[in-house]
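Report on one structure; see the data block that follows.
Yeah, one chain of the complex is gone here, protein chain that is, but the others are all in their spots.
Right after this comes subunit A.
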Amino acid sequence: MAASAPTEHKPARRWHIVVFLAPAVLVYTAIMIIPLFSTLFQSLFNTVDGERAFVGLGNFITLFFDPRWAQSFWNALANNFWFFVIHMIVQNPIGVLLAAILSNPNLRLRGFYRTAIFIPTILSFVIVGFVWKLILSPLWGIAPNMLDAIGLRSLFSPWLGQEGAALTTLALVSVWQFVGIPMMLIYAALLSIPDEVIEAAEIDGVTGAKQFFKIQLPLILPTIGIISILTFVGNFNAFDLIYVSQGAQAGPNGSTDILGTLLYRTFFGFQLQQGDPNMGSAIATMMFLIILVGVSIYLFGIQTRLRRYQF
């Protein structure tokens, strides 16, 4: 065995590391990273007279300024921002409130409430979209009759069919579906605050709502930051709910169009419009850049400034 001894001193080729990493790295690279960059690359080309031609930023100039495109693009972008704003001002405060109540150790039936409130999150958009369409439909009359029961019938109108109300209504449906996620994450963060911190606050006479805002809220700010960036990425990547409830045209009259539905229509075409992979790539690139900017602002601008507490 003397012959094998020297080889042990050389840095051994540890093939098992390669074997362990290879399947994940290969699938991830081939199906996620390469297509992503290839899509970004394709946004620089277009089909001119049946030939593939390099057009530089031409597609983006078309997207921003050509009247046929610009109107739908800016409309979708503005709608997407509104969709995100509704999530931030409705979903996250409700999530914090529910989590704060749930984190009380004396509360009975916590498990039941947690499970029940989380259920909409596991349903598919197809179900959620149709269910709410049925409930809000003036045909079936569940929503109008319920408003009638509390004397507010006059408030009802077919919200999903009105240009002014449809997008906000769908954003609220999406909030209804996903409020379980911020609730769960904040609940987990609240549970991880050690008892000593709470006890110290009690001794200093800080209790109730004041305790929550002065002690607990600052401690869960990093979690709220993570939730905000997850909401941002999710909202700027949304498609399914709008597609299911309003169709690819995102009606009425484009009022619920967001970047995801615009990407779908551009890429695949609809009715009289031909599908255009290059303009589709340009829109996907814009979505990528928006998400990248959002994530960077969060990572470098916000997360580094949030103080992390070590317990």
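A few remarks follow.
Note that in this section contacts are C-beta pairs under 8 Å (C-beta built on N, C-alpha and C of every residue); 3 or more make two chains touch, one makes a residue touch a chain; residues count from 1.
We take it that contacts and distances are computed from a predicted model.
Look at the chain that isn't drawn here: its UniProt entry, checked against "Pyruvate dehydrogenase", "1,2-phenylacetyl-CoA epoxidase subunit B", "Ferredoxin-6" or "N-acetyl-D-glucosamine ABC transport system, permease protein 2", names it "N-acetyl-D-glucosamine ABC transport system, permease protein 2". Here the missing chain is touched by one residue of A:Thr47, A:Gln71 or A:Thr115, and it is A:Thr115. Although one chain is not drawn, the whole complex shows that of A:Ile89, A:Leu155 or A:Val295 it is A:Val295 that touches it. Summarising the interface, subunit A meets the missing chain with residues 14, 16-17, 19-21, 23-25, 27-28, 30-36, 38-39, 42, 94, 97-98, 101-102, 104-107, 109, 111-128, 130-132, 134-135, 140-142, 145-146, 176, 179-180, 184-185, 187-189, 191-192, 195, 198-199, 202, 207-208, 211, 223, 226, 229, 233, 237, 239-240, 243-244, 260, 263, 267-268, 277, 280-281, 284, 287-288, 291-292, 295.
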